[in-house]
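One protein chain omitted, others in place.
For clarity, chains are labelled A and B in written order, and residue numbers in each chain start from 1.
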Amino acid sequence: MNTRLLPLAGFALVLALLGFGIWWSQYHDPREVPSPLIGKAAPAFSLPTLEDPERHVTNLDLAGEPYLLNVFASWCFACREEHAILMNEGKQLGIKLVGFNYKDAPADAKRWLAQFGNPYDLIIADLPGDVAIDFGVTGAPESFLVDAQGIVRYKYISPITPAVIAAQLLPRIAQMKKGSQ
Amino acid sequence: MSTPRVIVQRVASAPMSRRWRGRIFCALLFLCALLACEFSSTAFAIDPLPFKDRAEELRFQTLAKQLRCLQCQNESLEDSNAPLAADLRRDVFEQMQAGKSDAEIKRWLTARYSDFVLYDPPLHGGTWLLWFGPLMVLAAGAGAVFITVRRRANAGGASTQTATRPASDVEDDW
Partner (left out) sequence: MIPELGQFALILALLLSVAQCVLPILGAQLCNRALIATARPAVAGQAVFVALAFGILTYAFVTQDFSVSYVAQNSNSLLPWYYRFTAVWGAHEGSMLLWVMVLNLWTVAVATFSRRLPDDFIARVLGVLGFVSVGFLLFMVLVSNPFLRELPMPGDGNDLNPVLQDPGMIVHPPMLYMGFVGFSVAFAFALAALLGGELDVRWVRWARPWTNVAWGFLTLGIALGSWWAYYELGWGGWWFWDPVENSSFMPWLVGTALIHSQAVTEKRGSFRAWTLLLAIFAFSLSLLGTFLVRSGVLTSVHSFASDPKRGLFILTFLAIVVGGSLLIYALRAPKVAGGEPFAAVSRETALLVNNLMFTVAAAMVLLGTLYPMIGDAFDLGRISVGPPYFGFMFVLLMVPVVLLIPFGPFLTWSRGDLKASAKRLAPALYPIPFALAAAYLLLPEGTSSGKAYAGVAASLWVGIGIALYALARWRNAARGRRYTPEMLGMICAHFGVAVFLAGVLIVEATSVEKDVRLAPTQSVAIGALSFRFDGVTQAQGPNFVAQQGTISVLKDNAVVATLNPQKRQYPRNQQIQTESAIDPGLFRDIYVALGEKVGDDGAWAVRVYVKPFVRWIWLGALFMMLGGFIAAFDRRFRAIAGIRDSGLEIRKSSDDRTTPALPNPESPIPTPGHPA
């Protein structure tokens, strides 16, 4: 009798796995790439700002205080939805908001910001996309939470929503601030 | 009859609950945001690179086929038309020109994108089941086959009417 039950047992395992798969796929995008940068230093970079291409900003310039690096672009449809949230609730985060303009012509980006608003304290532009690759960016929008020492603490793929701000970002920011005190 | 009412109801109001609607909306927005690879445009994938010889070109193609396009549903770096794929192809090419080995290039990529970028899963603790599972199943099955065959061979003994089965219009003789 045992061998006869084996196929059923095997199937039960597969079923459990598939049930898990459905549950998991509701909360995660199957294409989401986990970031190997969590807990590691943000990659070194030197990028021009959007407003003033002559001025370059490096990761060292940003060190000293935590910041949220938000990858966005004018060609990114979902970024519009996220942008509205950032405009309204960006200040709530209590940290510097750095915009990372990804593979975007500066004129297009400026026009887009003029239309949808500018919640960022600073915007750096990566037209070729090389620094984005160093960050492991696969598209827009994506956001990185970097602490005062320049260590990447958290990466969120997908448009930021108020729920994400409340559940994921604020607690971590609070922790970072506590840690640095 | 309740059936007509059911139909009308479905037409008049969206049947999905808000939670599902919200999630699907977000998912769709997110998907729109990424330059889609759904269509068969190979435009960007066709990327003439200045290889110095056929061997280098072959090496590049083989390597790119083992790497995953991260913006796409399921395509290799070699075949994908996504802009990110084009950038990564260029990076892989530059590294090859700089003399890096395949392993080093793969390490460079996994440092940025995790093992997800490799279509050839590396062998480590997490993939042990993947690489050895089928062979274990095979071994177990082979064992079962061996036992079965031995049991049947012993049970039958030597006397078995074999090709002496009568041929008929209905039965075959092979």
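Heads up, the rule we're going with is that contacts are C-beta pairs under 8 Å (C-beta built on N, C-alpha and C of every residue); 3 or more make two chains touch, one makes a residue touch a chain.
None of the values given here were measured: they were computed from a predicted structure.
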Subunit B positions in touch with the non-displayed chain are 3, 7, 10-11, 20, 24, 36-49, 54-55, 57-58, 61, 65-66, 68, 72-76, 78-79, 114-121, 125-127, 129-130, 133-134, 137-138, 141-142, 145, 148-153, 155-157, 160-163, 167-174
Contacts from subunit A to the absent chain lie at residues 1, 4-5, 7-8, 11-12, 14-15, 17-22, 24-26, 28, 30-34
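Rule of thumb we're sticking to: only the chains that are shown with their structure count from here on.
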Chain-centre distance (mean CA atoms) for subunit A and subunit B, in whole Å, is 27
Touching subunit A in the complex, subunit B uses residues 23, 26-27, 29-30, 32-35, 70-71, 73, 83-84, 87-88, 91, 110-114, 116-117
Contacts from subunit A onto subunit B in the complex sit at residues 26, 29, 31, 33-37, 75-79, 81, 103, 128-130, 133-136, 138-141, 158-159, 161
